[in-house]
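In this view, the complex is presented without one of its protein chains, the others remaining in place.
Labels for the chains are A and B, by order of writing; each one numbers its residues from 1.
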Amino acid sequence: MIQLQNLTKIFKKPIRKEGVLGMLKTLFSAKYEEIVAVDHINAEIGDGEIVGYIGSNGAGKSTTIKMMCGILTPTEGKVLVDGIEPYKARRKVASKIGVVFGQKTQLWWDIPLIESFKVLKEIYRIDDADYRERMDFLCETLGIREFLNQAVRTLSLGQRMRADLAAAWLHNPQILFLDEPTIGLDVLVKQHIREAIKTMNAKYNTTVILTTHDMQDIEDLCSRIIIIEKGGIIYDGPLADIKHRFGDLRTLTVNPQASFDADLLNTFDGKVTYERDGDGLLVKFNADEVALEHVVDYCFHTLKTSDLKVAEITVEDVVRQILEEQEAG
Amino acid sequence: MLRRYKPFFRAGAMETVAYRFNIFGWLIVSALQILCVFFLWIGVYSNSEQAVINGFTLREMLVYAAFINVFNFVSFPGNTMYSVVQDITKGTIAMSFVKPISYRVRFVFSNLGAMCMNMVLLGLPLLAVLYIVFAALGYIVIAAWWLVPLHLVLFFAAQLLATMLYDCLDYICGVLCFYTTAGWGMNSMKQVIVNFLSGSLIPLSFFPGVFKQLLNYSPFAGISQNPVLILMLKMDWANALLSLALSLGWLVVLEGVGWLVFRVASKKVTVQGG
Partner (left out) sequence: MRYIKLYFTCIKRSIITRLEYKRDTFISIFNFFVTNVASILSIWMIMESIPSLNGWTMVEMGFLYGFSMLPVALDHIFTDDLWSVAFFKVQSGEMDRMFTKPVPVLFLVIAETFQLEGLGELAVGVVMLSVCGSMLSVSWSFGAVFLLIMATLFGALMITSFKIIFAALAFKFKRSGQLLQINYNFISYTRYPLKIYPTIIRGLLTFVFPFALIISYPVEVTLFATYSPYVIAAVIVAVSCALFALSLCVWHILERKYESTGS
């Protein structure tokens, strides 16, 4: 179980001035500004949960995760992992957690993948039987067996991410932190990775905390989401709730051939909104209220669009919606 | 034509300021180095029967040791080799083939920018103080006052050429890293070899017979030894001009070599697909 109590992190950053002269000035007097990355957040995450931790860039996601791993010390408040504060007893917590930072690999670059696993086996003191059993399972689920003998630098991004996941799961951690596990991967690989996470979570009852920008990740994996914006939690609850509140929002990007006036377009009883976007038009609606095919039909036949793109709701949309709602309420 | 390289000059200068920690650290590191060399030379001269060893008196040697240390730090800020190696390993080098500016020339400007900033921030004040102290102590003998501005001009010209020569060697070494990933080893080896052959460890006049002659006409003499000798008035203006001409000639030759090496090596990149 993880508890966040009034967790706060403030960074000090030197103020950089523009231009050569400004640089010279900072040379002699460095001023610092305080940046509140995480601002008094409270949450509790139970065993075996898969929690989506989302927010826009710089909202404070990584900072929170780093505090939970013990590599950043909170300015105020605390994190408790099974009752222990990780930054105070790093080594004790280390064997309970596994970490995958999407962009940085934990694996050793130049040696065959299997050698990295062997080193990790020694570091985490995994006994032979466990090691074999888990390797078999991970190889199966993540499909890494075929490149076990390749050097990590020769792996594709998707292969490397799978390898990194296996490495983080090898010592059977109670808690797994995944920072952008599907970033930059193609749809099929993403699908594969999500399936694997689900299977492994079911088998080992691992608590998984993942940050992502991909709504699909959240929909497939998370029963609960925590949304953070400007250092504070703006939503904590089941995903179904969010969906219920905002519905199945869609955005169509079209480029109508016929001349149009966005203000005058008013069909579907005002349930569809239109916005100009340069030469094109953004058509927004809730697919629970209006059938997608009707809108598409309308776009092709009435607006005479030559092209059409359907986008589902993004993390940024959700954040914006919640903030708007809070301001209104 | 050269206008569009101005941003690189500026960026080089700004980067220099950003690493102020480096400068203060360097001051201590080199003060210790210079001190060690001082004691070594004092020991050497006190064990010698002659007052002049290979054309240097003890006083001149101390001035030389102090100046060359400052000169090297100020004049070769370059990380050209590092940048080239980075561009190769990350594959960003392909991008620079498409840009309308020369991959080579922008390094020259960025280095010149860094050198000028170094000179303003550190080189000029430090050299001025050292110069005045040494002159007052009689370690630098000024035969006529007008020699000073003349030699200063010659020195700045020599320094400009030295920076460009070093940068060119740096560039060539960087390009050679197309063939290896031992960037650190290559860089360190380059530094040691250039230091040794340019008279930074000991003046080239200590080298045995034929090597001394060869090195005096090599591009290395113009990288460290000759600019410093010009500054300390130990090389007259005629020889200084000769040295400048020689450096200029070598610069043309080495840039040609760099261009050639780059052409050959970049073919390999395109084959590999970056």
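Remarks
Keep in mind that, in the parts below, a residue touches a chain if its C-beta (ideal position, glycine included) is under 8 Å from a C-beta of that chain, and two chains touch if they have at least 3 such contacts.
Every value quoted in this text rests on a predicted model; they were computed, and no experiment measured them.
Considering the full assembly, B:185 is the residue among B:91, B:125 or B:185 that touches the omitted chain.
In the full complex, chain B makes contact with the omitted chain through residues 21-22, 25-26, 28-29, 32-33, 35-36, 39-40, 42-44, 47-48, 53-54, 180-182, 184-186, 188-189, 192-193, 195-196, 201-202, 206-208. Although one chain is not drawn, its touching partners on chain A can still be listed: residues 11, 13, 37, 58, 62-63, 66, 69-73, 90-92, 94-95, 97, 99, 101, 104, 106, 108, 110-112, 115-116, 118-119, 122-125, 151.
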